[in-house]
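Here the complex is missing a single protein chain, while all its other protein chains stay put.
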Amino acid sequence: MGRKLLLDKAHIPGIRYYDTYKGNGGYAAAEKALKGMTPDQVLDEVKKSGLRGRGGAGFPTGMKWSFIAKPEGVPRYLVCNADESEPGTFKDRYLMEFIPHALIEGLIISSYTLGANTCYIYIRGEYAWIPEILEEAIADAKKNGWLGKNILGSGFDLEIYVQRGAGAYICGEETALIESLEGKRGNPRIKPPFPAVKGLWQSPTVVNNVETLAAVVPILNIGGEEYAKIGIGKSTGTKLISACGNINKPGVYEIEMNISVEEFIYSEEYCGGIPNGKRLKACIPGGSSVPILPANLLFKTAKGETRMMTYESLADGGFLTGTAMGSGGFIVLDEDQCIVKNTLTFARFYRHESCGQCSPCREGTGWMEKLLKNIDSGRGKMSDIDLLWDIQRKIEGNTICPLGDAAAWPVAAAIRHFRDEFEWHITHPEEAQARNYGLAHYADPREIAVPA
Amino acid sequence: MADEQKLFKVTIDNITVEVAPGTTILNAARLIGGDIVPPAMCYYSKLQGSGGKCRTCLVKVTKGSEADPRPMPKLVASCRTTVMDGMEVANITSPEVVDARKSIVEFLLINHPLDCPVCDQAGECHLQDLSYEHGVSATRYEFKRRTFDKVDLGDHIKLHMTRCILCYRCVFTADQLTDKREHGILGRGDHSEISTYIEQNLDNDFIGNVIDVCPVGALTDKTFRFKNRVWFLKPVDAHRDCENPKCCGKTVLWMRGDEVFRVTARKDQYGEVEAYICDTCRFEKKETSDWVIEGPRKINRHSVISQGHYVGMVKPQETIVKVMDGRAPKLLMDIHRVSEVNRPEIDLSKIEGPAHSDDFKINGVHPQ
């Protein structure tokens, strides 16, 4: 069994409630920080832990916190990103639903470190029942002296509020989130200025993912150095992976970042293999935006090394033969799945979620969806594949925010690795309506072709 | 400090200029002028917060600064990126930029109706100029284009949303120039639209300026629509003592003979208004007697209208074929194919009196 730091107490009945959480060692880290440490000492522990942002980009949290501007007389804000809308990702929901106090405790410590006296949890609007859970936890924490004025006599004040979104993936992007929190359309801002300098209401702001902020609790409990010993290299600590698709045991797992991808999919402790004796065709290990990998590149990197569940190993081979940890939304496709159809649903998703501010994303996402729809329904042309390739290439890197890139990558990777399947859809339009292309040769090691 | 402010050196397409810190790459390029100025469809120097959206002004920063010479990893929007001392930028000398710009133009056009022959803006449309100078010759888009119904925004302004490129300029204008914004961007993504949501008159002293800031023919002057093609008209500078203290009263009258067909603000070479005018001057003062006429307007924007060869026109520098790798600029839409008037051999200023379509006949018949 891997070590658990976030979900170690998840099985305890009633852990959702204050008394049980507190009775099982909860709020010890907050007490340690507020009573015995300066903000800089806490920051130091977080730096030592090597914690990296769990929202997708994997940016070192300690470093991010040290960038926050500290002008005199201007309030600072911590915003918890609970927008969780990347297809394949549902880990933050689990934490908030079942162990809300772990997040609240993390928010207290993090706000203390940053000198923020107000913290907002921005949660996706569809998680409509969770704000009540969080608000109850906040009220209980407040009743017990963990929030409000002069917490534990430390002189530190903090209020936490929950803000509901209203259905927009783009509000997970930190500047769009800030705009939305200001009551506006979720249009990402043009950076610079960065939120650390001018964020919410033009004040210095840090935006972090739910899991990142909750991870601060075990880091203080066991110490940054101890935390850094878990995992491999710069992938320190544990990571929540939400596993879905064609596996026996979909769900949220906490892993130490030292197991292999193969173990994660096939071991009984985690996904438990693929149902009905089917074989693995492909996997998208970090949420819809990261490149899809065929089975033949998943378990072993192009260099022949075992691929591990770490930031570095998943990314090994770059965009040609690698993928990314992303948000930890682990999507498994078995031999019966159609790559074209899957890519089409993602393209539709990104078209639907584009804010429409910048022309490449607004116009390009819709164009890609239309072309994929044609190919999927047997009306595609061979030249459409190259056109798709060209469109994604022209969106990538040319947009205001990374949603454009996120829309381009799944299409690029699908064509890069599964071009035969796209071509088959075009050359066999009728057959493609009746059956799937199947596993073909994707399970077997072979040369990797890169489209011209 | 005011006198001895240190200037930043920035090099764009191998031409160096010194600018004040805080200047954007685009504005530095405008100081140099000519072909190396990136096209800007959404940025508008007089509108705070504008820019960054259309992506036509993307350039490559090949050297970040003297202090940190690393190139920037992605192309950047020159209208929203400020220069650093020692920065080096490639615009038309970068094949990557030229290629990206071509794709941006393609993206902007896939849902554009290409109805230039019937559009009021034809001849002074920035999208037409952009596609003319930077576009590709054929579209690869084979789907139905997005369409919207035309709507009246009150008595003076027509909104033809299908042509809009969502530059947000009109929204910024309404926000920053009028007391109360009544129109905005509704919807999301590729179905965003400029609208009032509920049918409503845009009613404000200065709202007419949205017509001038709109780079395409999405917002047009109803008091002018379809009365005439711009290239039939002669622009003259004029002014009047406007009662509205916020209005400069300095305009361009678009005339044919003694008739005033349209009143607009005066625009600079980048198509930006020099000073805003009020709706009374724009929509209600259509008599020559309302105005003091100063003389012919110089149209010096490198634009399709300037092909009308107005008196005193400043001829734009030709695209330097050499820096473009020997490629000539491609025509997306050849204006001479859609317009019988805009023929290079006919010089509007040489025609006696108002131009008339008969003046453009070839051997007594209208050309096809």
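Order of writing sets the labels: A and B. Residues in every chain begin at 1.
Heads up, the rule we're going with is that a residue touches a chain if its C-beta (ideal position, glycine included) is under 8 Å from a C-beta of that chain, and two chains touch if they have at least 3 such contacts.
Please note the rule applied: contacts and distances are computed from a predicted model.
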> Considering the UniProt annotation of the chain absent from this complex, which name among "Transport permease protein", "ABC-type quaternary amine transporter", "ATP-binding cassette domain-containing protein" or "NADH dehydrogenase subunit E" applies?
Replying inline: "NADH dehydrogenase subunit E"
> Touching the left-out chain: which of B:30, B:80 or B:183?
Replying inline: B:183
>> For the chain left out of this view, which of A:63, A:139 or A:166 touches it?
In response: A:166
>> Of the residues A:346, A:389 or A:437, I need the one that contacts the missing chain.
In response: A:346
> Which of A:87, A:100, A:322 or A:380 touches the chain that is not shown?
Replying inline: A:87
> Hey, which of A:331, A:368 or A:388 is the one touching the hidden chain?
Replying inline: A:331
> For chain B, which residues lie in contact with the unshown chain of the complex?
Replying inline: 180-188, 195-198
>> Just checking the interface: what residues of chain A touch the absent partner chain?
In response: 75, 84-90, 93, 120, 124-129, 161, 163-169, 180-186, 201, 242-246, 250-252, 284, 288, 329, 331, 333, 337, 341-342, 345-346, 348-349, 352-353, 355
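Operating definition for what follows: only the chains that are shown with their structure count from here on.
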> Which of the residues in chain A end up touching chain B in this complex?
Replying inline: 168, 185, 190, 351-360, 362-367, 370, 387, 394, 397-400
>> Quick check: in the complex, which residue numbers of chain B touch chain A?
In response: 51-56, 58, 74-75, 77, 80, 100, 103-104, 106-108, 110-111, 140-141, 143, 165-166, 168, 185, 187-192
